[in-house]
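With one protein chain held back, the other chains of the complex are shown just where they sit.
== chain A ==
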Amino acid sequence: MAPKSCALCRNAKAILRRPKTGQQICKDCFFRVFETEVHNTITEARLFKQGDSVAIGASGGKDSTVLAYVMKTLNERYQYGLNLFLLSIDEGITGYRDDSLETVKRNQQQYDMPLKILSYHELYGWTMDRVVSTIGKKNNCTFCGVFRRQALDRGAATLGVDHIVTGHNADDIAETVLMNIMRGDIARLGRCTAICTQGEDTIRRSKPFKYAYEKEIVMYAYFKKLDYFSTECIYSPDAYRGHARAFLKDLEAARPSAIIDIIHSGEAFEVKDEVRATQKAQQTCIRCGYMSSNDLCKACSLLEGLERGMSTAAITDKGRRKLEAQGPAPDNLRTIPYFHPPNSTITNDSPEQPQVND
């Protein structure tokens, strides 16, 4: 087959077909359009303002590695004026996270950004290795997800950053939309497509790759020869999610726009007031000070269950009743250090409020 020339510059040889548009483009045009689209996503959603400190949630995997590279590039090219940090969570998974953290440490050198690593072990007193050896490979991802979310916030608070960006891409978001549909979780359906959230905490989180296809992220990493780590977690991720992912890839193979179409469908779900009303008002955890919708935050509940040898206490009703029957938590229970949110004046302002003076 004769080489095709680029649909944009009509000059160089095309090397990639864009899943979003079907356009065939050359390497330089690909780098330029990929970066420009992320820049447009950032400016249209007004994610940052000059002088913001931003932590990039870095796992050493493809998405966060490309995100760190692109954030650095755009910050310099368009003079965002951001102070960028790498923030990594060490779940304590031998043969998986210890290797991927080596990649993050190389990224720290390559991208010249300060790196903070916070471990489950130092925060909760438990590694995921120990959690799994105690509770088995069931529910481990529930523990890990709750622990990670809070660890990221606490790491960000230590760094004094206003904002965490994560590498979630369009395929990930479409997958989450499908999962929420399959679970009937309508309240989460609209929220999971939001580019920026300020949910249980005071630190903004956003997804600059919301509209970036996984294929393009991987191609970008390949052509830029970026150094990333790609091994599956040894504690077998959620099989249900695996099915959703495989289904999505089949859809995408048949019609690449499926990814964006699913995201748009998620966005179109307006959450009715009565659904929203069932989401409880926010308060702070009486034990650790982290944002919570109950007396105890999810991490404290899970940790108490682990510490008291009843790991299902925070997961099933039966488990909770069993724990309550044993009386209140003992005084010497291992707890999470008290959390002091970065902007300690918690107001009822909408998340858009901090943008006012940009």
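Brief remarks on what is shown
Here, contacts are C-beta pairs under 8 Å (C-beta built on N, C-alpha and C of every residue); 3 or more make two chains touch, one makes a residue touch a chain; residues count from 1.
Simple rule for what comes next: contacts and distances are computed from a predicted model.
The listed choices are "RING-box protein 2", "Cullin-4B", "GDP-mannose pyrophosphorylase A" or "Ubiquitin-related modifier 1"; the UniProt protein name belonging to the chain that is not shown reads "Ubiquitin-related modifier 1". Among the residues A:230, A:282 or A:326, only A:230 touches the chain that is left out of the figure. The set of chain A residues touching the chain not shown comprises 1, 3-4, 13-17, 24, 59, 61-64, 167-169, 171-172, 214-215, 217-219, 222-223, 230-233, 237, 245-246, 249-250, 252-253.
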